[in-house]
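Complex shown without one protein chain; remaining protein chains in place.
What follows is chain A.
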Amino acid sequence: LTRLSFLPPGAGQDVGRSCILVSIAGKNVMLDCGMHMGYNDDRRFPDFSYITQNGRLTDFLDCVIISHFHLDHCGALPYFSEMVGYDGPIYMTHPTKAICPILLEDYRKITVDKKGETNFFTSQMIKDCMKKVVAVHLHQTVQVDEELEIKAYYAGHVLGAAMFQIKVGCESVVYTGDYNMTPDRHLGAAWIDKCRPDLLITESTYATTIRDSKRCRERDFLKKVHETVERGGKVLIPVFALGRAQELCILLETFWERMNLKAPIYFSTGLTEKANHYYKLFITWTNQKIRKTFVQRNMFEFKHIKAFDRAFADNPGPMVVFATPGMLHAGQSLQIFRKWAGNEKNMVIMPGYCVQGTVGHKILSGQRKLEMEGRQILEVKMQVEYMSFSAHADAKGIMQLIRQAEPRNVLLVHGEAKKMEFLKQKIEQEFHVSCYMPANGETTTIFTNPSIPVDISLGLLKRETTIGLLPDAKKPKLMHGTLMMKDNSFRLVSPEQALKELGLAEHQLRFTCRVHIQDPRKEHETVLRVYNHLKGQDYSVQHLPDGSITVESILIQATAHSEDQGTKVLLVSWTYQDEELGSFLTSLLKKGLPQSTA
């Protein structure tokens, strides 16, 4: 009985600031190291003092695993490794390693340069932090140390997103990170094999949602864009730089290609260009269509999508513009929005959720007159559309993943408590496995029933299998052997070898038993009667010339009783191994011999 325990410093019953501590068979692993978007003070980073009250993190943690490049999963990494101090290995996939520093740098710029905060990590710290990163491939088993190994599975959430299996001995934990079970235009669906982990830690953002087919959404989106462009209107799509933006680009690009459209599509430059470069490189991480066609043309080498320039916004004629940031609260997207809002031919499409207080939220909730800075009133005549493109698994997807992996326990993180409650109940009901949903800072302990591997010598195995039939999955099989525990390893060896190794002499244990039989005849006649009697059974019975009988390896001898010649004494002797047969024979003989044999 061993123990797995979890401590979510962040992400327990909460979205954002993902950070989970797992201790499995004495190894401590930290899963993700995210920041919280909602806070600007100390609460934005997980509380690492939780983990160790005193002492260095490096001594306590065996490794850190980052599932993907979103800031709520990796935002606190430089702070954690450079400012708090951690020198151990950090594992992430190749695309994550490539894109992560871009986003961290961007985040740093906004916080330090724009908001003017101090006591924040520097560019150099990001670089130093990335030096500690070890990149892994999909399905590659990485040995962290002799016992701890990790393996990445495809998660489909964003480019390079992965689920990780952490394994020590035969105990294992799977951490999903964020994942998506339905493929989209640029990524495939999450997939895991039947690895039967002791615990599955899964996100549960959409614990209570079952989503409609993505095709309807895509079709609606394309139809709206197409109609507006045909009318000669301009379409503004505010996006965040990475993730969904690429999906929408691919979607529009292929649509333009298919329908032979000519209107220009622009993408506001910046970090996107750098990131797009990586999308082009990591073709193996994308979906089937892109992987199959990249030989002819890399889908991320956009033909119709060009870099945006400030001046283009005033150009006449239809166009589609992707601009950052996604919630229309500042920057280029807001500038363009102000320029275009007055024309009813134009359209803005919000592809994601908007936080309260942003312009995006206001227009989505139907406000038509907006107060901008400087007391200007902006009248919004353009059409406002909302399309949800989200890459998290919905309730069905989560259930599907659980079915694929067949875990023994499930733990829900990265979601709201109320929604988790529903999913928890469903999981317990459908799969009959226990399900946990710890709050931040709450430790959950799960007891596992690990199977312990035992080495068996080939000779012994072969010998045993030749005796019996083929091994059957349903019936346990009895084997004779000696279990040796020596320097932390278990071995099953044949008794002879065990004796030899231990330097002991072999002792034989024999049972003997005397059975008295009333038989006035001569000894050898009695023996003959016994022989005839036993021959009926289906054992190999032999009558030896020296007047004894062997049944298999059991010896039976008859002698006349020293006092009473009418009583014969049958001596039955068997070894310890034949106990079953021996006792059977004695009881048989005790019943007496049949009379009719004469």
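Following the convention adopted for this analysis, contacts are C-beta pairs under 8 Å (C-beta built on N, C-alpha and C of every residue); 3 or more make two chains touch, one makes a residue touch a chain; residues count from 1.
Convention: contacts and distances are computed from a predicted model.
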The chain missing from this complex carries, among "WD repeat-containing protein 73", "Integrator complex subunit 4", "Tetraspanin" or "serine C-palmitoyltransferase", the UniProt name "Integrator complex subunit 4"
In the full complex, which of A:Lys132, A:Lys274 or A:Lys289 touches the chain missing from this view? A:Lys289
Which residue of A:Val384, A:Cys435 or A:Leu585 touches the chain not shown here: A:Val384
Touching the absent chain when the full complex is considered, from A:Thr208, A:Asn298, A:Ser457 or A:Ser583: A:Thr208
By the contact criterion defined above, which parts of chain A meet the unshown chain? Give residue numbers in ascending order. 182-183, 185, 188-189, 191-194, 208-220, 222-223, 226, 254, 257-260, 287-289, 350, 364-366, 383-386, 395-396, 399-400, 403-404, 419, 422, 425-426, 430, 465, 469-474
